[in-house]
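Report on one structure; see the data block that follows.
A protein chain is absent from this complex, but the other protein chains hold their places.
Let's look at chain A:
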Amino acid sequence: MTSSSATARKALSKIACNRLQKELVEWQVNPPAGFKHKVTDNLQRWVIEVIGAPGTLYANDTYQLQVDFPEHYPMEAPQVIFLHPAPLHPHIYSNGHICLDILYDSWSPAMTVSSVCISILSMLSSSTVKQRPEDNDRYVKNCRNGRSPKETRWWFHDDKV
């Protein structure tokens, strides 16, 4: 995979632009439950408010997801991170990076911003403990200089949480 942080800054291709406009319309008609997208004129970066699902450890907590779209979206995955402060979760690092396979190797153009949001909320909801990943400090230290999570080689070892 090429350097994603560099491609993320490139302007959206025509196909990406069309696709995102359609996704935006679909979102406005049919937003996923528990999410609010503050619509701006920036199609390439969406900031989405997440509200923890009732009956879970994160009930009533509010977090913010930042979704950056690469030039070749949807062939390439969007970069999705939590803005500070990121939820305490065994798969979410304090710098906001999320260890979730569909954001990296298992991304498919068949997915949408909306389906990604639903997966993230489901990951939050199934957590039984509010804590950071074991290797949080080491990982976050390695990510200085604003490295994109898409450059990380992730190991998806746990499908329970």
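For this structure, a couple of remarks:
We take it that contacts are C-beta pairs under 8 Å (C-beta built on N, C-alpha and C of every residue); 3 or more make two chains touch, one makes a residue touch a chain; residues count from 1.
Everything that follows uses one rule, which is that contacts and distances are computed from a predicted model.
Per UniProt, the protein behind the absent chain is "Ubiquitin thioesterase"; the candidates were "Ubiquitin thioesterase", "28S ribosomal protein S24, mitochondrial", "COMM domain-containing protein 8" or "tRNA-splicing endonuclease subunit Sen2". Considering the full assembly, A:105 is the residue among A:49, A:105 or A:135 that touches the omitted chain. Chain A residues in contact with the hidden partner, per the touch definition given at the top, are 1, 13, 15, 18-19, 22-23, 26, 72, 74-75, 105-112, 153.
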